[in-house]
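Pasting a structure below so you can have a look.
Here the complex is missing one protein chain, while the rest keep their positions.
To keep things simple, chains are lettered A, B and C as they appear, and every chain counts its residues starting from 1.
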Amino acid sequence: MDITLQNVVFIIVAIFISVFSVLTVTTKKIMRSVTYLLFVLLGTAAIYFLLGYTFLGAVQIMVYAGGVVVLLVFSIFLTKADENLNIGIKIKKVLPILLTVLIGGGLIFFIIFTHNFLPMASTDAIEELNMKTIGFALVGGGKNQYILPFEAIGVLLLACIIGGLLIARKR
Amino acid sequence: MGLKKPKIKSIKYEEFQDNESLEKMAAELNANGANVILGAVDDVINWGRANSPWSLTFATSCCGIEFMAIGAARYDMARFGFEVTRPSPRQADLIMVCGTITHRMAPVLKRLYDQMAEPKYVVAVGGCAVGGGPFTKSYHVVQGVDKIIPVDVYLPGCPPRPEAFLYSMMQLQRKIKLQKFLGGVNRKEKKQK
Amino acid sequence: MFDFSVVSSWIHQFLTSVMPEGLAIFLECLVVGVCILAAYAVIAMILIYMERKICAWFQCRIGPDRVGKFGLLQLFADVIKMLIKEIVELKNTDKFLHALAPYIVILSSILAFACLPINKGMEILDFNIGVVFLVAVSSLGVIGILLAGWSSNSKYTMIGAMRSGAQIISYELSIGMCLLAVAIFTGTLQFSEIVAFQADGWLIFKGHIPAVIAFIVYLIAGNAETNRGPFDMPEAESELTAGYHTEYSGMHFGFFYLSEYLNMFIIAGVAATIFLGGWMPLHISGLEGFNAIMDYIPGFVWFFGKAFFVVFLLMWMRWTFVRLRIDQLLKFEWKILLPIGLFNLVLMILVVVFKLHF
Partner (left out) sequence: MDLKKRILEIAPETQFVEQGDIKAIVPSSSFYALAKKLKEDEDTSFDFLLSLTGMDFGDSLGVIYHLESTKYGHTCVLQTSTTNRENPELYSVCDLWKTANFNEREVYDFFGIRFINHPDMRRLFLRDEWNGYPFRKDYDMDSNPLNMTNEVTEDKTTELTIDAEGNVIEKENTLFDDKEYVINIGPQHPSTHGVLRFRTSLQGEIIKKIEPYCGYIHRGIEKMNENLTYPQTLALTDRLDYLSAHQNRHALCMLIEKALGVEIPERVQYIRTIMDELQRIDSHILFYSCLAMDMGAITPFTYGFRDREMILDIFEQTTGGRLIQNYNVVGGVQADIHPDFVNSVKKFIPYFRNILKEYHDIFTGNVIVHQRLKGVGVLSKEDAISFGTTGGTGRASGWACDTRKRKPYAMYDKVDFKEIVYTEGDSFARYMVRMDEMLESMKIIEQLIDNIPEGAYQVKMKPIIKVPEGSYFTSVESSRGEFGVFLESKGDKYPYRLKYRSTGLPLVAAVDTITKGGKIADLIAIGGTLDYVIPDIDR
């Protein structure tokens, strides 16, 4: 297997994501944890861009990096969070943790080894998805189109906004 | 009405008034012993520092109004690159002590000075900052800011005219241009035993 | 019309002829990256010089004129000074985050800067969802600001950061509305296509009323997005000393300073691209001779000319108006600007559906 630029970039991004994922859960400072999470999300976006899913990548940045992380930072500001996350692992919790790790790891390795990956890098699959296709898929009513879920999410968000306003009003 | 000729110990008054002889003195001080490359780098750095001293917005009394005046239309210190006055000591290069420093203010001024990032310069503006001014005999006035922090340029007057402010800034520029960042030291002092 | 893609494809062909394609692309990326950084720095310096001169002009002053001819070297002096100034380390703070924050801010503005199409064939990041990408990366900057405010461990910076966060997040909506209106009109989200769409007339002329409304709303919201007066609440010199970057010194402060100006340029550049035709020359249908002459002016001149015009408008705003209060500012966004944006969106849809545009 020859090493293409694609592969090199992928490996770099993968290492980036892995390192920061580990840091996110191991750091003892909550603010740093959020920052590392930001890097992980940005790395994920980079993978999307690498795959040619630019729309997904942009949405990933906008919603997760720009939205969720900002929300997290704000909530940390507004609540009185302890500076350090000194949560030691208790003996009671060791078994469930181990179980989760084993099952999760097993699942991932199972998928990796059994799934038949398409040879992405060799074919010219790196073609940007047309915006129009996505747009019509989102608001179209035909087969494999998503008007119903789209509307449902819209109503849900509206309900969230109204609920939020109500809670804020009461204070 | 003419001014009486003042006497300055270290320099002739005519030379003190004349910009060229001051520049000559500066060149002489600069001339000896700098490495060619490092000296050139030094010159660039000093040129940069000298032409952009951003001052802290700091004023305690009367001189502060004249300080505002040099920022405004007629005197316009922006011409020299002193334009930006930063309200945060971290970002300022220079503190113009405009006005009297009292005993209560002294620790605060010291703290402001300590908060500034190197390189930092101090101009003592007005009689009060230079040596207590009309309030020397007061129980609550510091007899000059040089009792608390090192001063680079003294600017007398009560309050000094805006032109004098600009002149003091130019003197400070001269002083900055004499500094050695990389290429050696200005003056070698013998180590005391 | 000069097409820059001729140059870039020639370079690409030359490079691929002497080395494998992967390496060539890598090299090109490197060169482009360096070019972006250089352009970023140069434009920031031009902007700062411009701001000083324009502000001096508004205020009956002269502005910098002693350092170099017309004070042209003033900015170099500032940069040299700032580069070698001490970077203060604070006690009892998270030093890593404190040092990281300016880089996040500058990263976001460089990424957004790279989206601007400067000339025909000279688009660096030109996705088919370019507009969405721009909005996405520019929203990253707010994290840097929040981190800067938090990690300085000072009440002033904290209030500054909170204000800034609330302000940027709110005004992003209005910007989104304006961009959406444009997207509806042009039917694309790709910057190069938006520009190409305006070949027979700039959008502000083609789209008439809704486009003009969108342009004005965009200018206001853009001004707020860059934290410049009259919306410079987070920095509000007279209230919070220097807002979220109070505790930053040396080049770290320099990054905030640069990114503020560059963000302004990005706002202006996007406005120039989507409303004023980007690098498209001014064409008046019927006047063929005039159009031909206009075509001789290279595209990047058009682009920068328009962008700097918008920058001038923003500076005019800044040096004229009084600062708003934070609650008034948010009220202004949620109660006035956003409804106008939504209404304008509907208007734009009507215009497009009934083909009322030129």
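One rule holds in what follows: a residue touches a chain if its C-beta (ideal position, glycine included) is under 8 Å from a C-beta of that chain, and two chains touch if they have at least 3 such contacts.
In this text the structure is predicted, and so the values were computed from the model without any measurement.
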Chains shown that the absent chain touches, full complex: B, C
Hidden-chain contact residue, picked from the options C:68, C:230 or C:298: C:230
Touch list for chain C against the chain that is not drawn: 55, 58-61, 155-156, 159, 229-230, 232, 236-241, 319-328
Contact footprint on chain B, counting only the chain that is left out: 56-62, 64-66, 68-69, 72-74, 87, 89, 99-100, 102-108, 110-112, 134-135, 137-142, 147-148, 158-159, 161
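The definition used in the following text is that only the chains that are shown with their structure count from here on.
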Chain contact graph, described as a line, ring, star, complete graph or other shape: line
Cα-centroid distance, chain A relative to chain C, in whole angstrom: 28
CA centroid of chain A to CA centroid of chain B, Å: 55
In the complex, chain A residues that touch chain C: 4-6, 8, 29, 31-32, 35, 38, 54-55, 57-59, 61-62, 65-67, 69-70, 73-74, 77, 128-131
Chain C to chain A touching residues, read off their complex: 21-23, 25-26, 94, 96-97, 100, 127-129, 132-133, 135-137, 139-140, 142-143, 146-147, 150-151, 158, 162, 165, 169, 188-190
Chain B to chain C touching residues, read off their complex: 44-45, 47-52, 72-73, 76, 78-81, 83, 86-88, 90-91, 93, 115, 117-119, 181
